[in-house]
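Shown here: the complex without one of its protein chains, the others still in place.
By letter and in written order, the chains are A, B and C; residue numbering begins at 1 in each of them.
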Amino acid sequence: MVTNKLNLPKEKIDRARELAKNICAPVLDFIDAHTTVTVERATLRLLGADGVSTEGAPVPNLVVDALRDKMSEGAAVWYANALVQTGLEQGELDRRIAEGFNIATLPMGDRQKAKELAAALARRQFSRIDANRAYRESKLEEFKGRSHSPLLYLIVATGNIYEDVKQAQAAALAGADVIAVIRTTAQSLLDYVPYGPTTEGFGGTYATQENFRIMRQALDEVMEREQRYIYQTNYASGLCMPEIAAMGALERLDMMLNDSMYGILFRDINMYRTFVDQRFSRMINAYSGIIINTGEDNYLTTSDAFEKAYTVLASQFLNERFAYAAGLKPWQMGLGHAFEMDPSIENGILYELAQAQMAREIFPEHPLKYMPPTKHMSGDIFKGLVMDNMFNFVSKATGQGIHLLGMLTEAIHTPFMMDRHIAVETALYVMNGIESIMDEIEFRPDGLIVRRAHEVLDRTLGFMEEVERIGLMESIEKAMFADISRSRTGGKGFEGIVEKGEGYFNPVESMLERSLGLA
Amino acid sequence: MVTNKLNLPKEKIDRARELAKNICAPVLDFIDAHTTVTVERATLRLLGADGVSTEGAPVPNLVVDALRDKMSEGAAVWYANALVQTGLEQGELDRRIAEGFNIATLPMGDRQKAKELAAALARRQFSRIDANRAYRESKLEEFKGRSHSPLLYLIVATGNIYEDVKQAQAAALAGADVIAVIRTTAQSLLDYVPYGPTTEGFGGTYATQENFRIMRQALDEVMEREQRYIYQTNYASGLCMPEIAAMGALERLDMMLNDSMYGILFRDINMYRTFVDQRFSRMINAYSGIIINTGEDNYLTTSDAFEKAYTVLASQFLNERFAYAAGLKPWQMGLGHAFEMDPSIENGILYELAQAQMAREIFPEHPLKYMPPTKHMSGDIFKGLVMDNMFNFVSKATGQGIHLLGMLTEAIHTPFMMDRHIAVETALYVMNGIESIMDEIEFRPDGLIVRRAHEVLDRTLGFMEEVERIGLMESIEKAMFADISRSRTGGKGFEGIVEKGEGYFNPVESMLERSLGLA
Amino acid sequence: MAHIIRPYGDTMDDGKVQLSFSLPVPAGSRALEAARRIALAWGFHEAEVVHMAPMSDEFTFFVVYAATQHGIDWDTVEGDRDDSEKPMTMDEINAFIRAHIGRKVVVVGACTGFDAHTVGIDAIMNMKGYNHHYGLERYEMIEAHNLGAQVPNETLIDYAEAHNADAILVSQVVTQKNSHVHNLTEFIELLEAKGERGRFICIAGGPRISNKLAAKIGFDAGFGHGTYAEDVATFIVKKMVQEGRK
Partner (left out) sequence: MAHIIRPYGDTMDDGKVQLSFSLPVPAGSRALEAARRIALAWGFHEAEVVHMAPMSDEFTFFVVYAATQHGIDWDTVEGDRDDSEKPMTMDEINAFIRAHIGRKVVVVGACTGFDAHTVGIDAIMNMKGYNHHYGLERYEMIEAHNLGAQVPNETLIDYAEAHNADAILVSQVVTQKNSHVHNLTEFIELLEAKGERGRFICIAGGPRISNKLAAKIGFDAGFGHGTYAEDVATFIVKKMVQEGRK
C-alpha cells in the first residue's frame, strides 16, 4: 500500500495531469488522422499474414510496399480482397506473395465482402490473444504470492537465441521474475521485422516472432519448475513498434518497452511517425494485457540526473497521458525512472530516495519501472556493486514495481551469466533484509527529502507550462527533453506516414478501439 | 546530535545502570584488595623500567619474578630500593637486571626514600604521558572537522611491522581515520610483552613498545600529509593488559581494545586475574586520554545475534560500570556491538538498525565501536561486500562513533591491501550519499524497529536481574555470556594474583586514582 | 574423447575470467600496461584492464577481464569425495551402531595449537549442532568429548588414550603461514612416535581443510566448509565396521 510520506499537494499533481492533457491533445489529433507503413503491417499481422521471401522480406512488408499508393484506404481490405479474388487459403496466398506475387495487381472486388473477411480474420487472431491473456491470468493466479516485490527484471543479450535461453533459464532459476531479451544494436532502425530463429546479433538478439516463441517456451518450463510466473519482455520500440506489439500479443509476451518519445530522442526516428506508431502499438498492448515500460531513464544518460530530474517526471505525465489515450490501465503503465545521480553528490542517495518516493506517490497504481545506475558505473566493479546495492535498497524502500537489476560490469560488457547471478543474490539479500521497511520509515516533514520532492514537482510544473505554451513538437526541437534536439521532418521513417483517406478501413483498429472503450 | 526516535523509557535505562552497579560492586571489592604480576610490571614500566635479557625476558618480568614473595608490598618500592642501594643510574640498573642481577638479594634500605624515588620516577613518566595527551589534543584541534564520522577504522595484520607500516599508510591515505595493528595469534596468552621491532607473527604483529613507536611515527607522517589525525590502536587485552596500556600511554596510542570480560570468555584467562588487570589498565587509559573499545561484538560470534542481542546490551552496561569505576569518561568508552545477524532473516537489516539505534540512544555520549559482519561472511566476496555495505549504511544512519570497516574477504584471509582499498572507497560512497540521513528518517512509533528495541531492553533487564541474583562470576560459570562457561579458578594467569598487603605501595596507582578523582 | 571445459562468460568456450590484484608500482599508463602484460603472462588473451586505482604512492589496484583458451578435461576430474554417497541421518547412525558395533562409539575432539576458534568444532560436536543439524553429543550411541580450543596436541592425544576413544577430531581454522598444516602434521607425528596412529580414526576439519589435504598429512579423512555432524559420524561408523573395530 502506498502511503503519503511527502505530503505533495494534490492540486499540483492534478494541474500536471491537466497540462499533460493539453500538451498531448494536438498530437493526438494528428495521430487520429494518420496511419503508417508499420501500422498497416501490424494490422496485416493481426489478420494472420505471415512468412518471408527468400531475401528475408516479410510478407506484411511485401504487401504494404505493393500497396504504397493505396495506403490511405488501409492495407487490410486489399489483403482480404486478394484472398477473395484468388480463392486461396491464407497460408497459400502468403506463400505466393513471398514468392513475388503482387496483390496490387488484383482489382478490388466486393469491397464489403473483403471487409467482412478482414474482420473475421482479425477476430481469429484476437481470440488467440484472448486465450494468451486468459492463460497468463490463470497462471498468475495459480502462482500468486510467489513473485518478488518489486519484480526482479534481468536482461539477456548474447545475440544468439539459443544461448539467450540458457542464460534466461539460469536467471529465472536464480530468482528473476522478468526476462527481457535485449535487441541487437541496429534493429530499431530496421523498417521490417526479421524472421525465424536467429543466432547473430550485436549486443542483443533480433526480435523475431520465432525467437519470442522459443523464449516463451523456455520460460514456461522454468515457471512450472519454480512455481513462479516468469514475465517475458521485449521492445515494442523503433520503426516497427506496432508490429512487435502484435507479435508480442500473439506469443504471450508480458511486458514491452514502449515509450511515446524514446525513438525520437534516442534513435532519431521521425516524431510524427513515432507518435502515430506508439498509439497503435499501445492499443495492442492494452488489449493483450501487456505492461508497458517507458524510457524516461534514458534521459538521465544524456542529461544530468540531479539537475534534470523534472524532465523525467514531466515525461512520465506525458507517457501516462498517451497511454490513457491508447486504452492502457494504470496497472499496465510501467513508467520509467532511474537511479542515475553522480555517486559523489553529498546526500545523493537521499535525493534518489526522494525522487523514487515522489514517483511512487504521484503514480500510486502504476507498477513503475526503476532502472539501475548505468552512466556512473565504471570499471570499478566493486564500487559498482555497492551502487547497485543502494539502488536495490531505495527501490524496495519506496515500493517500486519493476526492478531492473543493475550489473557490476555495466561499464564493461553485456552481462555475463555470473554477473547476473551476483545481481540476483545480492538483491534478494537486501530486499529480504528490509522487507517491511516501507511501513517502518518516515521522513522528517520539513527535511531534505521532502523538500527535494516538492521542488522537483514545482520545477516540473514550470517546465510543462512552457511545453504547453510552445507545443510538444517544438519543445523537442528545442532540446528540452534529454538535451537532444530533433527536427519535425527529420529522422528516420518520415516517408512511412500516410494521411488516412475518407474510406480508410482497419478492422483491427476498430476492434481495439471498441473493446478498449476508445471509440 | 542524538535524537530520540525509539522512545525508550528512561526508568528502564536507569534501572539497568543500577543493576550494573550492584553486579559490579562485589567484583570491585575484590579488585581493590588485589594486585597481579602484570599490574606490578606495568607499574615498573611507568617508573621507566625497560630492557630485555638475551633470552628475551623483559626487565619488568625479571624484577617481578625475583620479587615473587614480596609482591604483597608492591614491586615499586623494591625497584626504587635497588636504585638507591646500588646508586646506579636507572638505565644501568636495568641493564644489570637484564644480565641476571637479582634485586631481591638487596636488603631494604630507607623505605621512605625508596618510596619517594619511586614516586619521582613515576612523575617523570607521567609527564611524558601528559605531553602525549597534550600533543594529541592540539593536533585534533588543528585538524578539526577533517575526520570522518563515524571514524573509519582499519586493521593491519601482516605479522611484520615494516609491512604493516606500508599497509597502514596506504589505508590512512585512502581514508582510514583509525589504524589498529592486530596482534599475533597467541600474544594474549603470553605473560610478558615481547621487545623490540618484530617481523614474525601469525595473523598479526607482536605488540611491542618499539612496534608502537614505529607505527606512531609512520601514522604521524600521513597525518601531516593528509591534515587529518590518524588514531593508532592496539590491544590492552590478554595476560599483559595493564602493561600494554602503559606502553600505549607512553607511545601515544589513541585507542585500546580493552574489555572487562573478553579475556575470560574468549581467551580462557582467569576471571579474578582479568578483573584486577582491567581496572588498572583502564585507569592508565583514562589518564592518558585513550578511548577504549570493548569486545561485546565477540559474543555474537559464538551466540546467535538475533536471540542473544540482550547479552550485548547487558555487557555494555557492565563495561560502562567498570569503566566509570576506573575513571574513564563517557567519551572514552567505545562500547562494542556488531552487525552479526544471519543475513537470511527477514527484516534482519531492520533489526540491526533497531539494535544500533538503541545503543546510540542509551549511550548518547559514548563513541560506540560498531563491528562489521564476520560470522556470516563466506567465500562469496560479492555478497559479503554487499553485507558490509548495509552495515556501513546502518552505522551512518544511527550515528555510530567508531566504525570498523568490514572486509569482503573476511572468511578467507587477513586483509589484503586491495581488500582495504575496496572497503574504504565503498564506505565513503555510501556515507557521503546519506550524509544527513540521521536528521531525515524517523521510525513508525509502533513499528517493528521500535518494538524490537523495546523488547531487547526488556530482555536485558530480565537478564541483568538474574545476573544480579546469582552474581557475575557464577553467571560466567553458567555460560550466560557468549554461551561460554569459565570456572572461577580455572583459566590462565590465576597464579599471578596476589592479595595486597598492609603496606602495599604503588605510586602509579595512587597518582592515577588521585588525578582521576577515584581516591 | 576428451570433454574439455573452459570458463563461460556469455558464450560457450569464450573463456572469460574476472581478476583483481595489486602491483607495487605507482598508478599511470605504465602501470596499466604492466597489469595487462602480467595477465598475458598467465596465458590470458584479450586482457582488458577495466579499472586502475592508486592505493598509495607505491601500490596500484587493478580489475581485469580476460579470456583464456586453456581448458581441462572434465572426464579426468575427480572430486574430493563422492557427492553421490549421502550421509546417514542421526537415527540411522544410532541404529547402525546398535546393529554393527553394539556399544557407544567414543569421539574426542578439539581445536588444537594456538587456534582459538571453537565455533567449528562446536558445530560438529555440541548438542546444539549447526544449521538445524544436531551435533554428536546429541547422538544416543555416541559419547562425545569436546575439549574446546587452544588444546595442545599432546593433551588431546593423552585424553583420547585415557578415554579409549575410537576417533579423534582435530579442528584447524587459522591457516596463515600454513599453521594448520604444521599443527596437523605434528599431531600425526606425535601419534606415530607413540606407535598409536593405528589405534584411532583420525579426522581433521576446518574451512580450508579438504579430504585430499588431510589424507596427504596422514589423516583418515578431512572435512571442510559446510560439514555437519552426520557427515563425520557416518564416516566414522562405516570405517569402524569396515575395519572390524568393535
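Simple rule for what comes next: a residue touches a chain if its C-beta (ideal position, glycine included) is under 8 Å from a C-beta of that chain, and two chains touch if they have at least 3 such contacts.
As the structure is a computational prediction, the values presented were derived from the model and not from experiment.
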Have a look at A:N102, A:T301 or A:N432 and name the one touching the chain we're not showing.
A:T301
Please pick, from A:Y195, A:F212 or A:F266, the residue that touches the omitted chain in the full complex.
A:F266
By the document's definition of touch, the residue of C:G79, C:G102, C:G195 or C:G244 touching the omitted chain is C:G79
Looking at the full complex, which residue from B:G109, B:G196 or B:G379 touches the chain that isn't shown here?
B:G379
Given the contact definition stated above, which residue among A:P194, A:G379, A:G401 or A:P507 touches the chain not shown here?
A:G379
Tell me which stretches of chain A touch the chain missing from the display.
159, 166, 169-170, 173-174, 185-186, 189, 202-203, 266-268, 301-302, 375, 379, 411, 413-414, 416-418, 421, 425
Could you pull out which residues of chain C are in touch with the chain that's been left out?
5-9, 12, 16-25, 28-34, 37-38, 41-44, 48, 59, 68, 70-72, 74, 77-83, 208
When the complex is taken as a whole, what residues of chain B touch the one chain not shown?
157-158, 160, 163, 167, 378-382, 409, 411-418
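Here, only the chains that are shown with their structure count from here on.
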Nearest whole angstrom, what separates the Cα centre of chain B from the Cα centre of chain C?
33
What whole-Å value do you get for the distance between chain A and chain B if each is reduced to the mean of its CA atoms?
59
Suppose each chain is reduced to the average of its Cα coordinates; what separation in Å results between chain A and chain C?
51
Going by residue number, chain B touches two or more other chains at 422, 425
For chain C, what residues touch not just one other chain but two or more?
20, 53
